[in-house]
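Attaching a single structure in structure tokens format; questions to follow.
Left out: one protein chain. Kept in place: all the others.
We just call them A, B and C in the order they show up, numbering each chain from 1.
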Amino acid sequence: MKEKNDYKQAKRYGMVIDLDKCTGCGACMVGCYSENNVPFKADETNKLDSINWIRIFKITNDKPYPETETCYIPMPCMQCDGVGKHGHPPCVSVCPAVATDYDYDTGIISQIYTRCFGCRYCMAACPYHARKFNWWDPVWPADMEKYLNPKVSPRMRGVVEKCSFCFHRYQQARDKAYLEKREELAENEYQTACAEACPTGAITFGDLNNKNHAVYKLKNSPKAFRLLERLNTNPKVYYLTSKKWVRRAGDNYLTHEEPGKIKNNMKEHH
Amino acid sequence: MKIDRRSFLSYTTAAVLGGTAGSMLTPAPWKLIDDAAIWTQNWPWTPVPEDGEVTYKKSVCTLCPGGCGITVRLVNGRPIKIEGSKEYPVNKGSLCPMGISGLQYLYGPSRVTSPLKREGKRGEGKWKKVSWDEALAAVTKKLSELRATGRSQSVVCLTGSDRGTIPNLIDRFLTVYGSPNFIRSSTAQDAIEQAIYLTQGKQGTPIFDIENANFILSFGSGILDGWGSPGRLFNLYGGLKPTKTIIQIEPRLSDTAAMANQWVGINPGTETALALGLAHVIIKKSLYDKNFVENFAFGFDDWTDEDGKTHDGFSTMVKNFTPEKVAQITGIDKTEIVSLARNFARASKPIAINGRGQGDVPGSIDESLAVQSLNALVGNINKPGGISAIPDSNYAKWPEVTIDEVASKGRQQPRIDGAGSEQFPNTRFLLNRLPEILNKTKDESPVQALLVTAANPLYTLPDTASTKKAFDRIPFIVSFSPYMDETAAYADYILPNHSYLERLQEVPTDAGISRQVIGLAKPVVQPIYDTKHVGDSFILIAKALGGFISNAFPWNNYEGFLKETLKDQWRELNRKGMIEIENNTPEPLAYTFNTVSGKFEFYPTARNTAQPKNRSALPSYTPVPIEGDIQRFQLVLIPYDTIRLASNNIANSPFMTKTIDDTVLKKQTGMVEINPTTARGLGLKEGSTALLTTPKGKATVKIHLFEGIMPGLIAIPKGLGHTAYNKFLANKGTNFNDLIGPIEDPGSGLDMAWGIRAKLIRI
Amino acid sequence: MNETPLIPAGVKRCSKWQFSLWMAAATAVLLWGVYAMYLIWYKGLNQTNMNDAYGFALWIWADLAVIALGGGAFFSGFLTYIINKNELKNIINLAVVIGFICYSSALLILAIDVGQPLRAWFIFWHANVHSMLTEVAFCLSCYFAVLTIEFIPLILENPRLDKKPFLHHLSHNMHGIMAIFAATGVFLSFFHQGSLGGVAGVLYGRPFAFREHILIWPFTFFLFTWSAAAYGPCFTILVTKITELITRKKLVKDNVIHLFAKISGWMIITYIIAKTIDTIYWAFVTAPGFGFTLMDFYASSTYNIGLLFAEIVICGFIPGLILITKRGRENSFLLMSAIILGVIGVSLNRWVMVLQVMAVPVFSFNEWYTYMPSWQEVATTVLPVAYGIIVISLAHRYLPVFPQEKELNPID
Partner (left out) sequence: MFPFCFEWAWDISHIVFMGGLWYALSIIGAGMTFAIVKSVFDCAGHDDQDHGHH
């Protein structure tokens, strides 16, 4: 892990997912599969060996019929800033071979597939189960290899992979801006595949540090929260919900505690 | 010096050790390690996709009738990604998982890559690759034989849609060939269409202007589960949340219900009673649109016919449906019914919609009529935010056909499915009746040849076993499917169509939008296999049949046919990828209806009430008699739809199946949802394996406990249980259609089954 | 020409055929493990029942457990060479052999466990110095080198090898500077035993594993080193007793065993007090800060609070108290019970710190994760046991592992 001494956090790309708008349709997952060359196999029903960079969890309030409510929570990699927000997400510091790293320019956590040797320590470290292991060699049947996206390298058996916030799209947008002699990327120039695929517009993506980006305002909404915030992982994926029980399910609370009223050890600094 | 054995060994050991140590100092071992690592980073079996120039092509998705605009990203001309097209007015960039995973259909293992001729028994899976000439000649030979022996009417063409140039081309073929039996699959739209026809006198595509409504009362319509055009509705939902209210009425907490402002749990199959109960409250509290009802409606009050006989009007009839009685029928609290009615009537732009789940099953005409009546009560007809019907677009104009005597004779024969007959005068297609008719006929099957395109009846028709039996009676089955679906797998010949991304086709957008959109699906890639456009296949067959049939198809191919069809519009369509036709919604007060009374008919005089003779044509509630003895089958099985499962003629892509939760499918076994209280009584737990039995069949299932389903019900997802396609889909879960049979609506003949009695036994 | 015998002078060994039969049995088990290993290397980790939630499972436990049990080597080295407990010279050879077996097994298991074994050297080459696993890998390999160095002189004492002048001198010279190696070994062990504890303790996304830190090290860092030093000797004594049982002769004098047991006992008692304090702090301060109660972590039928009781009381205080009392450790039944409980205790601790960490759901809406190893995993975990038996048998047969054997079992 290379510390940047001239540390200036120019960008902090993040996501705000409106759970009041998420219908659980799965378009984000499919959009991600096709953008990122995610493989598939004949049986994908064991979700613990199924590679998903973004996975939708369905939760219920457990109340009896007809008071039951359900909510879908799409979970990409949370791109944690980590304790103290200095680029020490739970997974990065544990990787013995620097195969995953925190990019100080974007806040995005990379995964170098050809560097990873598959120790899976990062998976043990990630409370969100965002990291997936290639238990099998990927196989694209019939002519399906033809649809693979050349901007994202297919992974091999035995390595860990995870959501990259479509980093290749960032690279492409940045290269384009560079050629056009621009410093800044417009908000719509760099969007993740899932945000684009979401048919109800529940996923908003942008620079959390940029006041002109939609995510900046959304993350400060009173409806906003993050998953497992109390662990001090400092995720860059925010959620919006108007339902109290959903908010409570998003973290762990002792019986007497109320979500939103816990004094957090780490306060966000701007 | 003498070298004995011991010192020899010593020297050898020393040499080996020394050699090893020495070579560690050379670059060789390190280079080898590095090479090994590089090799693992580029396993030869891990593909490296070719990079190149990125281009985009626009087209329209035809995987379902939704007609969403798509943008295909290509690298060096190779399609690599499909995204929703932001400029396309139907979906405005939104796309369902099926649409996004479209490339898996193009390149997938289910493609039929060349014409095939059946070798083994039907459905055995033994095929012989044949040339197009051979395949077309075989079909032509069969058709000309049937024609020569005066049995031209026994040729049935089965399609997924009757709109657009491809179905029209096929219908034209049947006209000159001499068969009245053009059949398309039925959906809830058929019942709604008929209800609109009966009340408004207009034949056309129903439009629900949800865009402009602000209170959506949905009688089980899965507007977020694949009902209508998913791209359009998801897009709409994303935008409408704060200002609009959605009320979802159904016995299971579907994804639509979960996202609705209010979910009303209802006893399944009693939606009609609720609609009439709501009407009762609205009328009783005088909340209805008096201007509309008094000036533009007929049959609201009691009326007297020409013979002097007095008939109950709608307002009198609904008096039977008091909130108390409806509460008893539907299981919904009385006060809830009253407040629902009040909220609906008081909303500034309310709309009531129906068609359960994705709307695959028509349902009873009573239900659709009751819902239409609700809309009429709030004066919500033919205006923004309301319901209307647009007549089929008349852009398709062709030279008149001249037909010979054989064709004329054949064309005049009654339709095999009974649609349009005296029994079902207002119904156009009745595919659901076909299996029973075939199975009942003792002598020669009335269907001698079945040509299927864009339909998969062996999967989608209820009672799969009897459908299969019926198909066994058809001597000649031809499938034009690009994919090895259940029907293709059971055919004698497969003449594979191009997949949707290789095919030219205009796409009139079905149900819904207040403007009509005609899109153009343009090939984004040259056909990658030895396939042929289904339109071309029909033109070639027509040409080979000769005579008048050939004359009716003067075009070289489908493209020529399409261009000529669209005439002036072709250029615009080709350039812009779509044409928008503004729908002239009448001014609110200029209600025009083509009914006998010239008004909106609460009392649909054109309705065929069949038996008994004196029955009122008013919508009424009689419980749909679902199959099964209540003693033997104490539970009720209902299907549910989810957008992650395609239950229509084109099945799930591997990506879609990958998204399915482990509470829906576990390995190869499908899971059913039951309420924990129901499970307790049956000794079932989460994940238990059980035998699900209905009067129609049985299946091994696993149990998923879900509080959000009414006790006493079992819910099974539609879209699983395929037997064909590929290993990513086949033999996973249960096909709901294996477990249910159709129930004919007595007035329309359409299937109105919403469930079936069932039992669950732990195994 | 007279061959120098392979078997050391003055001791009696079983017949060749008896030995061969014994070895054949062990080899059969070994081969089963080797076959499983081949399958895993050839087909990949899909041969295991691990999954994305259980990325660390049986193997990592086995790794941690053998390294803890092999801790007798560094601790006896520390006691013998650094604080000059000379009696322990009579058992240190065995401790070294056990250590060698344990550490080589650990390295082998790691080589099977990683998804891309051919790239495993990236852990050195592209080392991330912040990762506990890097520290483990470096110290483990270095310490394995030290153990090998400690083992070599013993091998060279085989009568036939000792005949070679060079080897004879080498053995002698290595003995001469063994204290330096031992000290290096202690240094390395302190860090890698600790890092293994740190592996779980630094996981701040896993409230069950996470512990407060002293500087960069979580409490588990110190607890692991401490417990390895405390329980490692138990395993050394246990293996001694088993060898004595199988060979049907006394190999180490009681005073040596009792001294070693006493030291172990005090280490266990102090360790378990520290562990108790750590547990209390974690249960009442750390976990509630994350929104968890202690019982949330023990809410499954497999992982219930009984485990914690077993670890701290049954396998902690009880063996500790037995071993620190003279009467306890000198009663052979109590001694054996304490030693066995100790070995179970440390293994249980490692199990909990690997598998329970994976099992506990972090999201309120998730279920407990379950895992059952595949036969391939079991076979490859049994492999080191067979390998250990083979190495100890060979060592005992051909090397003077037990210096007191001759004296205790004089040949007429």
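By our rule, a contact is a pair of C-beta atoms (placed from the backbone, for glycine too) under 8 Å apart; a residue touches a chain by one contact, two chains touch by 3 or more.
Keep in mind that this is a model prediction, so the values were computed, not measured.
Only one residue in the set C:39, C:142, C:155 or C:394 touches the chain that does not appear here, and it is C:142. When the missing chain is restored to the complex, the residue among C:12, C:43 or C:169 that touches it is C:169.
Check C:27, C:49, C:184 or C:300 against the missing chain and you find that the one touching it is C:184. One of C:38, C:125 or C:284 touches the chain omitted from the figure, and that residue is C:125. Residues touching the missing chain, restricted to subunit C, are 124-130, 134-135, 138, 142, 145-146, 149, 165-166, 168-170, 172-174, 176-177, 180-181, 184, 187-188, 191 (touch as defined at the top).
Throughout what follows, only the chains that are shown with their structure count from here on.
The touch graph of these protein chains is complete, with an edge between every pair of chains.
Simply put, of B-C and A-C, more C-beta pairs touch at A-C. Relative to the centroid of every protein C-alpha atom shown, the closest chain centre, again from C-alpha atoms, is found for A. Across the assembly, subunit B contributes residues 40-41 that each touch 2 or more other chains. The multi-chain contact residues of subunit A, meaning those touching 2 or more other chains, are 46, 137, 156-158.
Those residues of subunit B lying in contact with subunit A across their complex are 40-41, 43, 45-52, 75, 78-84, 91, 93-97, 100-101, 103-104, 106-109, 111, 224, 230-231, 234-235, 237-239, 241, 253, 255-256, 258-259, 263-265, 528, 643-644, 654-663, 665-668, 675, 677, 706-711, 726-728.
Of all residues in subunit C, those touching subunit B in their complex are 116, 118-119, 121-122, 164.
By the touch criterion stated above, subunit C contacts subunit A in their complex at residues 44-46, 50-56, 113-117, 119-120, 122-123, 125-128, 130-134, 137, 199, 202-207, 288-293, 296, 357-358, 362-365, 369.
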